[in-house]
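The complex is shown incomplete by one protein chain, all other protein chains being positioned as in the whole.
As written, the chains take the letters A and B, and residue 1 is the first residue of each chain.
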Amino acid sequence: MAQMTIREALSRTIRAEMERDPNLLILGEDIVGGNGTAGGPEAIGGIWGMTGGLYASFGPKRVIDTPISESCIVGAAAGAALAGKRAIAELMFADFVGVCLDQIYNQIAKFRYMFGGRTTCPVTVRIAYGAGLNCAAQHSQAVYSMLTSIPGLKVVMPTTPADAKGLLTTAIRGDDPVMFFEHKMLYGETGEVPDGEYLVPFGHARVVREGRDATIVTCGALVGAAATAADKLAAEGIACDVLDLRTTSPLDEESILDSVEGTGRLIVADESPPRCSLAADIAALVSSKAFAALKAPVELVTAPHAPVPFARELERAYLPSPATIEAAVRKALAYR
Amino acid sequence: MRINRDQLINAYRRMKTIREFEERLHQEIATGEIAGFTHLYAGQEAVAVGVCAHLGPTDYIVSTHRGHGHCIAKGCDVKAMMKEIFGRRDGLCKGKGGSMHIADVSVGMLGANGIVGGGAPLALGAALAARMDGAGKVAVAFSGDGAANQGTTFEAMNMAVVLKAPVIFAFENNHYSEHTGVSYAVGAKDMASRAAGFGMAAHKVDGCDFFATYNLMTEVIAYCRAGKGPVAVEFDTERFYGHFEGDPQRYRASGEVDRLRATRDCLKAFRAKAIDEDLLDSNTLATIDTEVVALINAAVEEARTAPVPSAADVLEDVYVSY
Partner (left out) sequence: MSTLRAFTMPKWGIEMTEGTISEWSISEGDAVAQGQTIALIESDKIVNEVQAEFDTRFVRLIATAGESYPVGALLAVMAGGEVTSAEVDAFVAAFRPAGAAGESARATAAQAAVETLSPVVTDYLAAEIPPGVAISPQAWHHASQLNIDVRTIAGSGRRGRITLQDVEQASRPPRLVGGGTAVSIAPTTTALDAFYASPGAKRLAVVHNVDLASVRGTGPRGRISRADVARDAGVPLRSAGVEVVRMSSMRKAIARQLTLSKATIPHYYLRRQVQLEALQSLRDDLKQQTGTAPGLNDFLLRTTALALCEVPDVNIQVHGDEIHRFTDANIAVAVATDRGLITPVLRAAQTKSAHALAAELKPLIDRARAGRLRAEDVEGGTFTVSNLGMFGVEQFDAIINPPQGAILAIGAARRQPVERDGGIAFTSVAWLSLSCDHRAIDGAVGGRFLTALREFIESPQRL
């Protein structure tokens, strides 16, 4: 076991997998950095600092800096995967899936199916997402709700360094295309990481807090907010179950339904805007499969139906917070 | 010209197979039995065969929505293809893809693509994979004159040059981007010179002349295999049918298709030259014709009677494991 940040955990995992599998390649903008400049290659190892040193170890055929061409970052990863390799495509910001959405949603999501199951497309697309750093509307979106709805893709978002290692390893070694969401606010999050081989299976939520009074389901940076809210409520005798989904596709329906059947009250905290979102999806799941267990209407704590604003006060108002999650729990408990 | 008799026979057989396949499909589609959109390649055979004659099963191609020709030229099973287009369970893609997504990755055919321009990045990726293997394999991105204007194509061309990837951008200029003429849609003088502007070697050739195509591709592919970087080739060719089956083709001049079939038919040109220069005799060609027609007939019969997929197949193969 070692203490490290999510950034370090991801970085080490990428290196470990590159070492383990000579067929693995990684591409993206400034993965290596410095190509064609006075500084030369490796002037920067990735904008988030996670791919430094890979070029020196594995060479230009496996560690590829691309021009700013998102369609080709994902598309080339896909083509290489179809040709028998395994690929990691780094897209910098989740918002940029807009630029290459065709390759994600018409190509990698569908190859296995369209080609009659006779091929696989093992591509992991790593994207940094989420609000909280005042990056405003085009660099802060939580794109996972939209991508969760696409059949053929898997959608993953770790919240601890251990999960970062375990989930990324599973993503890279799996044969299905994975959209790997890394929350900008969590890169510096520290925690214990097991040594050696460590895989976390998809579709398995993490229990962050245990209680019988209410269930809070969430993912990404809001896991911390939910835990804070739950701890505050626990001081008053209110015990909440807090579930970190870790993967929204596949979704751990069992754990969500188990918990709601025990508590009868569900609060979903989701950083996406509310229409056709993860929150709406889980509310519908519980309403249809555990209606009789519900003792109160499902409470959804989401961003508003608006783009992410720039000013600090506005972004703070935009995001769900421990206070709004706590208020939702109280509201659910007050329902008679 | 460095092509031997067997290779010539093979080439003719492949071209004839494509032609018969497409002509027969044209009839079958008119009966209403085939679902969805189909885009026929008849008229462009010399390009697919002229290129793929230089490729082995470990080289890669990526195709367009007009992909039957590339599929056959790359060596996909014709009967399985027919079943796929008919939507049968034993089709090349188990009835899950249909005409626009027809593929056989095991022979290096990385799929027809329903998205115009969707294939270029994929071919680039396959070329990067080939580069990792270091065995001189190449990838070919077949594009139409329409896809030549897509951002994805430009990105792929630039990145291919930057990374010196062994990919050939094969632009089949059949003069129509759907229902718009190429002289309107392509702003540059032509696609070859535009590709050259990206920094890669670029050529132009008459795509209705098999021999010219084959010869040019000999050099082009050797250049690519040697790791000298990407190449763009613009083929001047014609399509005899509409953009899709059912297209009324009001954009054509009157009698245009008849004229094309008379003067720009690559099969007729092949026969003429082969016989003229004593490369193959008419009997051999006639035998091939008969065999091909029989094959296509059998393929259609089998496809018509083959079992359809069951409803349970809908959920199969969405993932490897979920």
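As a convention for this text, a contact is a pair of C-beta atoms (placed from the backbone, for glycine too) under 8 Å apart; a residue touches a chain by one contact, two chains touch by 3 or more.
In this text the structure is predicted, and so the values were computed from the model without any measurement.
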item	value
Touching partners, among the displayed chains, of the absent chain	A
Residue, one of A:208, A:286, A:300 or A:319, that touches the chain absent here	A:208
Of A:1, A:38 or A:235, the residue in touch with the unshown chain	A:235
Residue in contact with the excluded chain [from A:31, A:186 or A:200]	A:200
Chain not shown, touching residues in subunit A	166, 200-204, 206-211, 230-231, 233-240, 242, 250, 254, 258, 330, 333-336
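The working rule: only the chains that are shown with their structure count from here on.
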item	value
Centre-of-Cα separation between subunit B and subunit A, whole angstrom	39
Residues on subunit A engaged by subunit B in the complex (per definition of touch)	23, 25, 27, 61-62, 64, 66-67, 69, 71-72, 74-85, 87, 102-103, 106-107, 110-120, 151-152, 154, 174-176, 203, 250
Touch list for subunit B against partner subunit A, complex	60, 62, 91-97, 101, 103-106, 110-111, 113-115, 118, 120-132, 139, 151-152, 155-156, 158-159, 162-163, 316-322
